[in-house]
Structures are given as structure tokens and as C-alpha cells.
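Here you go, one structure.
Note that one protein chain of the assembly has been removed; the remaining protein chains are unaltered in position.
Up next, chain A:
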Amino acid sequence: MKILVCISHVPDTTSKINFTDNDTQFDTNGVQFVINPNDEFGLTRAMWFKEKQGASVEVVTVGGAEVEPTLRKALAIGADTAIRVDTPAVDGYAVAKELADVVKNGGYDLVIAGRESIDYNGGMVPGMVAAMTGASFVNTCISLEIDGDKATAVREIDGGKETVTATLPLIIGGQKGLVEESDLRIPNMRGIMMARKKQLDVKPSVNATPETTTVKFEKPAPKGEVTLVDADNLDKLIDLLHNEAKAI
């Protein structure tokens, strides 16, 4: 089985969010970048397929040279090879177009992407790649088993879960649940050393035209002071929630 894992290079979840250039660019100053958490669950599941059922695992990301440490981390975790599509990740559509070109030319049985990246939260790339390539698509996937060319997946729905079957080639939008948090892997020294020797191809862009443009970023309005209520006076809390906040 040939697996492609799509990796997003995102700010660490604890990052403070600021903007530069008259609020048109994300301020990367002092920000540590990581593998998108939803993709990390997918990468670990791909490693499970490699080790238990036999599979090759390739990782791909769209971005400039600055994303290579993130790809090297994926290689250190155990991916076999990596591709960097050499163009900035401008919008979800353009990223999907670049990834679709990799998918069409790669002969993959399974493509795993995170259900969304934790920076722009668009949640559109895996589905768009599926629509562009004609592959089956399962979103918000929390469990995945492959038997021959058949896949059984569980996906999270509002208020529950749904079990589906599909034939390969398949693209999934994965998330927490694909593997347990405790199964996520931290690269060890041997993995880091081996990753340096693994193949990282830089592929030219297909020059996809974005469909959306960020004109300006904004931060939420500053929050007012908390109103503290004495634990022995919960009637006051109920009164505030009813009469002031109109929340109950």
C-alpha cells in the first residue's frame, strides 16, 4: 500500500497570535512551528499501517524552504520520503490544487490529511483534493482499517459517530481518535539521524490561482473584567445570568 500524508506547517498551539504589515500578515516572530496536530494523528496511523500491514509512507507539504524542518520531523518519525511543493500556501483551494497534482501523479492508495489545520481552520483541503482527483473521501475520520482495496472508517458526526465503507483510492480528513494521544511519536536520535539522509524532493508548483485573499486580519475586542460571585450566594449568579446576560 502506498500512503501519502499531507502535512501542514502550523504555529504551536500555545502561540500568541499577532499580525504585521498593517495587519495583513501573520507575525512569525518568536513562533515555533509544528506538524499540524490533526496531521500528526494521521501520520502516526500511517506508521501503524507501515509496520503492521506493510506500506510505504510519503509526506508532502506546500510551502517555502522554511517548512523543511517540519517535513524532516515527519521523516524522523518514520516517513520514508518527503515532497515539498515549492510555493507559498496561499489559500485552501491553491493548496488543494498543488496537492491534487502530487496525488494524481503518485499512484497512492491512501491519502491522509488532517480534517483542518489549526491556523486557518478552513477544513477544505482534503475534500477538495478528493473532488479534484476523483478519489473517495471520508471526513472527520476517527478510525480507519484497510483490508485489500476496502476501507472501513468511523467518522465523527454531530452527536455521535458513523461507520462507513469505501474502496481505495481513498482520501481521509483525519483527527484525534485515529490513534490515541499516547501513541503519538516523538522523534528519537536515531530517527533524526536517519531523517537527514532520507529523500526530500522539491517539486515545482503548478501555479494554482487562489480563489480567496486575506485583505486584513483582526483580533477580538479586549475582554472586560470577570464578575466574581461568592460561592455562598449562587442566587446572585442565577440573577446575573438571567437578568444581565440573558443566558438562562
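Quick note on the criterion: a residue touches a chain if its C-beta (ideal position, glycine included) is under 8 Å from a C-beta of that chain, and two chains touch if they have at least 3 such contacts; residues count from 1.
Rule of thumb we're sticking to: contacts and distances are computed from a predicted model.
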Looking only at "(4Fe-4S)-binding protein", "Electron transfer flavoprotein subunit alpha/FixB family protein", "CRISPR-associated exonuclease Cas4" or "FAD-dependent oxidoreductase", the name UniProt gives the absent chain is "Electron transfer flavoprotein subunit alpha/FixB family protein"
Of A:Glu51, A:Glu66, A:Glu145 or A:Glu162, the one touching the omitted chain in the full complex: A:Glu162
In the full complex, which of A:Val62, A:Ala130 or A:Ala208 touches the chain missing from this view? A:Ala130
It is residues of chain A that touch the chain not shown, namely 11, 13-14, 17, 19, 37-38, 92-93, 96, 118-128, 130-132, 134, 136-140, 142, 152, 156-167, 175-177, 181-182, 210-220, 223-224, 226-231, 234-235, 237-238, 240-242, 245, 247-248
